[in-house]
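A quick write-up on the structure given underneath.
Removed: one protein chain of the complex. Kept in place: all other protein chains.
Each chain carries a letter (A and B) given by its place in the written order, and its residues are counted from 1.
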Amino acid sequence: MTAPIAGTTAPLLDVRDLAKHFARRAPLFGRAPGPVRAVDGVSFHIMPGETLGLVGESGCGKTTTGRAVLRLIEPTSGSVRFDGRDVLALRAGELRQLRRRMQIVFQDPFSSLNPRMTIGAIVREGLTIHRLAEGDAADRRVRQLLEEVGLRPEYASRYPHEFSGGQRQRVGIARALSVEPSFIVCDEPVSALDVSVQAQVVNLLQDLQRDRGLAYLFIAHDLAVIEHIADRVAVMYLGHIVETATARDLYREPLMPYTQALLSAVPVPDPTASRDRIILQGDVPSPSAPPSGCVFHPRCQHPGKDAACTRIVPPLEEKAPGHLVACIKQTPTAVSWAQQQDAGATHPPERYVPVAALHTRSRGLASP
Amino acid sequence: MPTDGPRRRAGPGWKQLTPGARAACGVIVLFVLAAVFAPLLTRYQPWQQLDVVRLKSLPPSLAHPFGTDRFSRDVYTRVLYGARVSLAIGALAVLLSSSVGTLYGAVAGYAGGVVDTVMMRIIDTFLSVPRVLLLIAVLALWSPVPLAGLILLIGLTGWFDIARIVRAQAMALRDREFVVAARSLGARPSAIVWRHVLPNVLAPVIVAGMLAVGNVIVLEAGLSFLGIGVREPTASWGTMFQDAANQFVSSWWAVIFPGVAIVATVLALNTLGDALRDLLDPRQLPAHPGSEFQEPAHG
Partner (left out) sequence: MAEPLLAIENLRTYFHTAGGVARAVDGLSLTVAPGETVGVVGESGCGKSVTALSILRLIGAPGRIESGSRILFQGRDLLSLDGRAMRAVRGNRIAMIFQEPMTALNPVFTVGDQVAEVARIHAGASRAEAWKRAVEMLDRVGIPAAGERAREYPHQLSGGMRQRVMIAMALMMQPDLLIADEPTTALDVTIQAQILELLAELQRQFGMSVLLITHDFGVIAETASRVVVMYGGEAVEQAPVRELFAHPHHPYTQGLLAAMPRLGASRERLQTIPGTVPAPTDWPAGCRFRDRCAFAWERCEREHPALHQLSADHASRCHLAVEPERRVAHPPAAPAEIA
């Protein structure tokens, strides 16, 4: 765990109302259905040297968000400012230059490396594109990078298929580092790895962050990994961020009912821990047909849930210092009772934090 | 001993070929060698009429293993030198069509959108004209056609299938993560096509190319048979047909031996092409030794 770099106040990455809609074709008869709202108005910021965890289940839009921030997918609307510059307004040449500073590491170690290139060539590509080094100097740089991620420099002449998943992932990290970025989107970098290898790569990422002052947008679905590595966490559901807080606050006291259910669903590696958990009904809905109002309302277990939840789209509001939550039924809320009643509310908001959602030592968790 | 780093895995090699594929390889090599070393393997010239009065249309004998044709030329010699012509036409025409088709398909597939649509419609337009008829028409008008011209024509009418295949591959590759990675590094589209797309579409191109060589050889034989392909006195397997066609009953050897040569070559190319298809494609998938028996890493 590293702290954000002290002394800086401007965010490195500032995302406002980012949205990505995928249009759907009209069927032969009838009108075109509405677009798939993969990302639907997402806002967050990342300070230099900080790790923001982005967590959610399949279909929540976290991968799309990660790629949209780098403009590997063109956002439909919203703004992305990197180091003060408007990323979405850049032309191709300027974007290419900016690409040096924002990089990405992928989930699948088997498809993220060109099977026809040696890993030396893979790591060198960035140096070539941006003319950072040529010939011998480039070779030296490649060897340095390989060593930095824990691989032997003589592997540079070998091909990806000769390596294991964890080693390939390291190559992907070396590739990202080759252009000296200050920000890396880590798109589920350890999800496809075994536990023991996962630990090695997580440690590596943390070491690199400390040594190079990198900021990470760490996308994952594994809550334990996120809690371990992130300074702050944003929880996504169906294209919306529904809760943002420091990692500590989020796991100590989750306020959004979805986060609560998510935390309680994680199987605890402790046979003596209580089994009391929140089981959500139904499936993770698909972004092609999101529910009205609060997108989580069909599965929500908050005791105050009522008709207002189907009509009002909850704003992301600060319910504790630095802790933003999108729920009109969780106190405190700026959506007044009168407004809620207009929308058909029958239960007033209340503070609801079930024990089943909390993972603390008091649950009898054995220490490793 | 600790595991010494990455483990080498034997790439596609001789061991993986079936006996049939190895035989096919052997046949092709045989023909190529025969073509290259033709002057060493026979003392006659292919155009040489030995003795029109006494040595014409002789059946196979020790002096003339494949007999002589109606111009008293040694058939065996003509088959050997004919191999040069037929194989050269096959190889060069396919080289041309593969190159054009691969580049065209890669650009169309990677670019996508309007560019792809336009490029594919152009191909559709060309495909609406049957290749053989087109060739016949052009060759009949442009006659006599030099060998280079023939190769050019055959090559330029045969790249459409490869283009389609490569385009499909390129479209699939566009979303592969290593291509997205190249974009994220800031690579230009041309660099991406050259470095990432082309090397990864080679496998189906090689396979299709092998099969195409066989097709071209047959095509050339047909065109020469009609009299508009290779011209006399150059010997190609096709022209030998043309010569001897109406003498099939009386001088079967003049037709059968070039025919067998064609069939053997095409069969060998097809067999090898099929074997390569099985060998090359699944290998693109991830594996390090033993992982075929292992569960995939978990997510």
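Following the convention adopted for this analysis, contacts are C-beta pairs under 8 Å (C-beta built on N, C-alpha and C of every residue); 3 or more make two chains touch, one makes a residue touch a chain.
Bear in mind that the values here come from a model prediction, so they are computed numbers and not experimental data.
Colleague: Which of these, A:Ala174, A:Leu280, A:Cys294 or A:Ala345, touches the one chain of the complex that we don't see?
Modeller: The one listed residue touching the chain not shown is A:Leu280.
Colleague: Thinking of the whole complex, not just what is shown, which of A:Pro33, A:Pro269, A:Pro332 or A:Pro348 touches the missing chain?
Modeller: Of the listed residues, the one touching the omitted chain is A:Pro269.
Colleague: Check the options A:Val87, A:Ala156, A:Val225 or A:Ala345 and report the residue that touches the missing chain.
Modeller: The one listed residue touching the chain not shown is A:Val225.
Colleague: Taking the full complex into account, find the residue in A:Leu72, A:Ala199, A:Val313 or A:Val353 that is in contact with the omitted chain.
Modeller: A:Ala199
Colleague: For chain A, which residues lie in contact with the unshown chain of the complex?
Modeller: Interface residues of chain A facing the absent chain: 1, 57-58, 150-151, 164-167, 170, 194-200, 202-203, 206, 221-225, 227-228, 251, 261-273, 275, 277, 279-280, 283-284, 286, 359-361, 363, 365-368.
Quick note on the criterion: only the chains that are shown with their structure count from here on.
Colleague: What whole-Å value do you get for the distance between chain A and chain B if each is reduced to the mean of its CA atoms?
Modeller: 50
Colleague: Mind pulling up the chain A residues that touch chain B in the complex?
Modeller: The contact residues of chain A facing chain B are 67, 70, 72, 95-97, 99-100, 102-104, 106-108, 110-117, 122, 125-126, 129-130, 152, 155, 158, 161-165, 167, 172, 175, 178-179, 188, 191-194, 197.
Colleague: Over in the complex, which chain B residues touch chain A? Could you list them?
Modeller: 5-9, 176-178, 180-188, 191, 195-196, 199-200, 284-288, 297-299
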